[in-house]
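As you look at this complex, bear in mind that one protein chain is not there, while each of the others sits in place.
We just call them A, B, C, D, E, F and G in the order they show up, numbering each chain from 1.
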Amino acid sequence: MDPAALERLLLEVQTGSVTPQQALRRLRDLPFEDIGFAKVDHHRALRRGFPEAIFGEGKTPAQVQGIVGRILDRRQNVLVTRTSADVHALLLREHPGAVFHAAARCITIVSTPAEALPGRLGIVCAGTSDIPVAEEAAVAAEFYGAEVDRVHDVGVAGLQRLLNHADSLRQADVLIVVAGMEGALPSVVGGLTEAPLIAVPTSVGYGASFQGLAALLAMLNSCASGIAVVNIDNGFGAAHLAATILRKCRARP
Amino acid sequence: MDPAALERLLLEVQTGSVTPQQALRRLRDLPFEDIGFAKVDHHRALRRGFPEAIFGEGKTPAQVQGIVGRILDRRQNVLVTRTSADVHALLLREHPGAVFHAAARCITIVSTPAEALPGRLGIVCAGTSDIPVAEEAAVAAEFYGAEVDRVHDVGVAGLQRLLNHADSLRQADVLIVVAGMEGALPSVVGGLTEAPLIAVPTSVGYGASFQGLAALLAMLNSCASGIAVVNIDNGFGAAHLAATILRKCRARP
Amino acid sequence: MDPAALERLLLEVQTGSVTPQQALRRLRDLPFEDIGFAKVDHHRALRRGFPEAIFGEGKTPAQVQGIVGRILDRRQNVLVTRTSADVHALLLREHPGAVFHAAARCITIVSTPAEALPGRLGIVCAGTSDIPVAEEAAVAAEFYGAEVDRVHDVGVAGLQRLLNHADSLRQADVLIVVAGMEGALPSVVGGLTEAPLIAVPTSVGYGASFQGLAALLAMLNSCASGIAVVNIDNGFGAAHLAATILRKCRARP
Amino acid sequence: MDPAALERLLLEVQTGSVTPQQALRRLRDLPFEDIGFAKVDHHRALRRGFPEAIFGEGKTPAQVQGIVGRILDRRQNVLVTRTSADVHALLLREHPGAVFHAAARCITIVSTPAEALPGRLGIVCAGTSDIPVAEEAAVAAEFYGAEVDRVHDVGVAGLQRLLNHADSLRQADVLIVVAGMEGALPSVVGGLTEAPLIAVPTSVGYGASFQGLAALLAMLNSCASGIAVVNIDNGFGAAHLAATILRKCRARP
Amino acid sequence: MDPAALERLLLEVQTGSVTPQQALRRLRDLPFEDIGFAKVDHHRALRRGFPEAIFGEGKTPAQVQGIVGRILDRRQNVLVTRTSADVHALLLREHPGAVFHAAARCITIVSTPAEALPGRLGIVCAGTSDIPVAEEAAVAAEFYGAEVDRVHDVGVAGLQRLLNHADSLRQADVLIVVAGMEGALPSVVGGLTEAPLIAVPTSVGYGASFQGLAALLAMLNSCASGIAVVNIDNGFGAAHLAATILRKCRARP
Amino acid sequence: MDPAALERLLLEVQTGSVTPQQALRRLRDLPFEDIGFAKVDHHRALRRGFPEAIFGEGKTPAQVQGIVGRILDRRQNVLVTRTSADVHALLLREHPGAVFHAAARCITIVSTPAEALPGRLGIVCAGTSDIPVAEEAAVAAEFYGAEVDRVHDVGVAGLQRLLNHADSLRQADVLIVVAGMEGALPSVVGGLTEAPLIAVPTSVGYGASFQGLAALLAMLNSCASGIAVVNIDNGFGAAHLAATILRKCRARP
Amino acid sequence: MDPAALERLLLEVQTGSVTPQQALRRLRDLPFEDIGFAKVDHHRALRRGFPEAIFGEGKTPAQVQGIVGRILDRRQNVLVTRTSADVHALLLREHPGAVFHAAARCITIVSTPAEALPGRLGIVCAGTSDIPVAEEAAVAAEFYGAEVDRVHDVGVAGLQRLLNHADSLRQADVLIVVAGMEGALPSVVGGLTEAPLIAVPTSVGYGASFQGLAALLAMLNSCASGIAVVNIDNGFGAAHLAATILRKCRARP
Partner (left out) sequence: MDPAALERLLLEVQTGSVTPQQALRRLRDLPFEDIGFAKVDHHRALRRGFPEAIFGEGKTPAQVQGIVGRILDRRQNVLVTRTSADVHALLLREHPGAVFHAAARCITIVSTPAEALPGRLGIVCAGTSDIPVAEEAAVAAEFYGAEVDRVHDVGVAGLQRLLNHADSLRQADVLIVVAGMEGALPSVVGGLTEAPLIAVPTSVGYGASFQGLAALLAMLNSCASGIAVVNIDNGFGAAHLAATILRKCRARP
């Protein structure tokens, strides 16, 4: 029952053409979902506050184009992840503002930039091969309004490079730590910092890395407390969680 | 908002003390859950129509006793699965009607027997070690009102024993097929019959059976169409699904 | 021993040229298979009542074409699953009635439509990427004579969309629930409905979805009773099982 | 080189008994660790701000007692997880303030309660068997100063029970969602709320749950964005991460 | 239809009270299984020619005793595997001829020794911990009439001990090779000999042996051709297969 | 030390230019391998008696051509497995007798046919997709001199087709049973026959077949005794083992 | 703080323009990393003493070219692993001294050959398919200055070929043993030799080799003591470890 219909029913009660008991019966017979829908939908719109991203992998350029069109019709910003220069070229024809973030394999179309989130997000990655996942996280987080500090290529076997960034890392309000292979970086960063830390295993590696399983298991078993893990290569998911944490943060002074 | 409150609101609209617009605002702000609750709950009571079973594994006799008490307070029949003679002895003190089904490791307390379900349920198992799981299924199905035909110990390596029961199996309206080790029985039974078939892998075996994984994978890959699988050793779950199918069946002539 | 030979033997008994004891010996020495064959074959024809489908994956267009020809020779309807527009183009040359169901990746050639099955089949899927598997199930079920209600794209993270279809789902006599990623939809749908429920995990996902293993395990461990699971992406198998259940159903009023 | 030694060296430079070049050489030869130590250690003390917990599993009562003594010597509060009434009885002899949280299997000894953290932590669990893990999270979070709202036994197959708590869940600033079996609850809760969500798989289940692996994989593959996962049964780890997030939160109005 | 009934039918044909066509109809309607039963059963008795063994693991002493009694009633020899001295003590009370093979964890009761099989069976094992499995194979094979040469404790890391037995191994007609840990022995023995080789992985090992999985995988991937593998710890199965091969062998000169 | 050198040494002992003690010292210092080599090599030549096959997978046509040339130089017959029509076309240029067995994906070049092995080999496969593996086994076995009976496409879900071949199967001296998906065929065939049985799992299947793992585990857990298993898709290995068994067989009467 | 800045500070202390206490404060506030950096970096340069190799897999030719340029700018030798003739062709344009090691899939550009390492490195591989990994190890080890003895194609099923090289193997100071399939070679070589042994599993195999998992597990479970294992196909890693061991060795006499 849409609000207009509900209003009509209430008017009929007011005018006496429907008794309260009759109205009650009709309301009680409504599938509660229909009443709930508008409200939840409203909640849904408010809820995460972040426009949904399009997961580009396994979609044809035309499919991505179609979804992009529908999102833009709703006057929302667009983020496409796991995509390519080809898709970008196609989108550019109709949407000259489409930007391709090559390192992140992402496309953004932003008409009204997102409101700035409080706090700072530090994104750290272990090796150069992990950069695509780290950049996916960075581009997504910036799309959501986060201020991002990037620290790339600080693997645990070259500790000094990491230690040189320790103070910078300690200034982050949330940390995303991206690593493949043995997935040890979150433990080390977690031991040096105090912010909430989201670990992202990557499929970087070969042989007994089993496409990221080794890094995933390592991160789940981290000896540093206060670490949680997202799916393998899921830079976007980490950024989304980081944005929900930043939104809770006190404003930056 | 409970119905009484809702009725009061509608009366206020009728008497004019609340305008339809005000009522609409208040209704829109209601948590939809509260409206929905009664309805869904009612659905829930009707829904499966089968009293819930108590999964006895990992519960102390006292815990089982407590839950049994609460169920009996609601005047429902009781089914405890994965239980033992010890628990039965404890229950007997207060509930002299408690019956222990040793082969099935189940206890039932039935005041009003369930209404008979239409159709027949055939329960087939491969080896004598699979009987506890098959009997759990049988006892549960009978508890729900099903008529059960048991065919035990008809492994695929002794085909003739199975073939001797083929006509009987073909008269079942639903089949539960229980097997450990290589889990091949559902494929063979599925090839001989036409009723819906629920396969139950058991943890019977050793070494590369990996506690039922071999049987589970075999059943999921059955070359016989029209087979679905439940969790390892989950005789109860198979019986529950079988009962929902039988309930749909035409009455036995 | 074919029936003619058997009849000749019985005539010889009748005329006295073979004694009953001699006939008994000859019958006893027969491979029982030969006697059984015709009967079982007859049973087989009756048995499932559903023409077999052709699993197109890994077959060349020419191989599919050959099998289709043999099935049409027997004047049966044809269903090809996991196939493509290319195969369809090839079949169209000889069989103008061949229909390609693109979303389902299926081809059907139906001369005499299947007799309508009683009851209704609800097919629910979690995300748009799961639609090919859900549609494979839908096309196969319709091919077998089922009336199908489709509910697409009702993932558990957007509960309201699902709840809006709850009443419709409750009217189904059998449910097929298709989901990849975390495979949670069957548990939620199972909690809202009372019909037998067949869960189909899909290979949709990446990283730790391990090509559908995550969804498969989740469904096998569903906390909702009365759920069984088929192989990953096996929409056809679910439809086949659903059809065997519907066949048992009371006719729709 | 401790600060005093460093100061002495600088004094020697000032007085001229050591040239700057000599001092530089001595500083350059220092193991950098010694310099860094005090600072890092200081950082370390400040860093997480939360006293370390004692993981009781696999430790003898005497070992736990020993560690507890050393922590109390530093005048810190004590939290022991995965422990038992026996260990509690032992600790009570010397520490009459030791409290045993039976449902959580935790012991706390609190002399100066932790400063209250801003925000609210919602802890939701799917089944009664998951309560020990949920309570471990709750007790640990309260130990760290969090205000905790508990929502127990709201499995996804009984959706209405969960929906009844939706508004309460929406008021949480951080959510911990605990589930075994198919691990679907985080996806559903994540779809209803907007706070950062930490998912905790439990080892509750049997057969193909593989001691929590099914729930773990499901949570890693959640279709709800903004979810991260900790190790199986790791209620403490989730609480620790939640506390680091709450510490970042704006104060409650 | 049992033979007597069949004979009666044929007599009725002979006497003319049943026409051949009537008899044909009745025969055609018979479940073929009933006709087949006697024959197949007869086949079954002949078939493997080896009395079935009792798998003692998971059976109570009383259950083993019961099965032993039924086998002895049929005047067959008895072999119990995976059993213990306790079971032996129980059996001794009624069956003074029961022999306990401690190293093999087997019990035999032999009234009429099996006919000697032609050829020789070589049983080789890698380490002393593998001896129980090797002895289970040896005792079972001897029970079936095989002549067994045992070569124990010839691991691949002490090659010379193995090479010292090379000539003896080359005289075997069938080889059973038992190994845990890295499971390399079958490859090495297979390279030195020409007889059919049955590899038995054992669960001996720890850590990454994963209860025999490492040895199982190694044996399945053996670079020596002409090797097949049985389940982990399945000494009995290997002996059974070896006996079926020996039975085919030319008699020893 | 080659035989000529050894003979020279012995001549020097005979002629007195070397004392026995000096000779002994020189012999003792010899790497024993060099003495052993000739003998073992001789053994090796005799040993398996079967020319080695070339595993074509992952080798370029030129590499296969090179190895084929070296084998033909030794005047041995050639068998290439896992190969293609392209390789055959290349080989045909120099070796007009090269035969391509398309269904088996094998090439043979036979100048002197292998001596006929005694006994019969039955090769059974479950589905048409398993035929390439079954034919690899058949072509290899024939190459080694075996007489092969092929029984194709007798899956366990269509039992009657299998039973019709039961007598034929019972005449085999060795059986190779090939099956993918649930891998149940060896158990059923093993229950109907008495010959040694080699089970070959294939990678046929999808989803939870995990490239043949399901079939492999099923076969390792077969409830039929006397079955052993080779690697997934390893038709050649099964044929090699079968040939070593047949060589032991009594000659066919 | 770079050394120059530190020296300036110390001069200011000497001249009295900065008090020791002020200097101490400034030193204490320094990120210790900056002080440590030079030192550690220096350590780092000295540390392994071996120029880093470029892992070519997954890098474009242009990316490899860029990294090669930067390394050559530092006047270091270049080693590219997992690369191809195409990359070599590209590098040759600017670096005429680039050498392609086809069997090893490596490129080296050596201006100043590495100092010879003491001792000898034996590299043994099981089959011809393992040669690429063995050669990667050999080329890398030679690049680092090792003297390498290659023993190829000595699988455990042809023991005599291996035994012929036993004396040569015994002269190695370090051994690298490379094997796929069942991974048994390290155990056998380890039993024949006394040098430290590094085992390298390869992904050679199919079916249940699971891309090298079988070999990896076998090697981890080796019954020969004194063996350690590197990642699947990681010839380079084995060579690197071998070089660090050789560097410790006594000089060859």
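Basically, a contact is a pair of C-beta atoms (placed from the backbone, for glycine too) under 8 Å apart; a residue touches a chain by one contact, two chains touch by 3 or more.
Remember, it's a predicted structure, so these values are computed and weren't measured experimentally.
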item	value
In the full complex, displayed partners of the excluded chain	A, D, E, F, G
Contact with the hidden chain (one of A:187, A:231 or A:244)	A:187
Hidden partner interface residues of chain E, rising order	129, 158-160, 163-164, 166-167, 206-209
Residues belonging to chain D that touch the chain removed from view	31-34, 36-37, 40-41, 44, 57-58, 201, 203, 211-213, 216, 231-234
Residues of chain G (touch criterion as defined above) contacting the omitted chain	43, 46-50, 52-53, 119, 170, 173-174, 193-199, 216, 220-221, 225-232, 236-238, 240-241, 243-245, 248-251
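Assume only the chains that are shown with their structure count from here on.
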item	value
Matching chain pair for B-E (criterion: over half of the contact pairs shared, by residue number), options A-D, B-D or D-G	B-D
Inter-centroid spacing, chain F versus chain E (mean Cα positions, whole Å)	24
Shared interface positions of chain C, touching two or more other chains	32-33, 36, 40, 158-159, 163, 192, 207-209, 213, 216, 220-221, 225, 231-232
Interchain pairs in contact, sorted by label	A-B, A-C, A-D, A-G, B-C, B-D, B-E, B-F, C-D, C-E, C-F, D-G, E-F, E-G, F-G
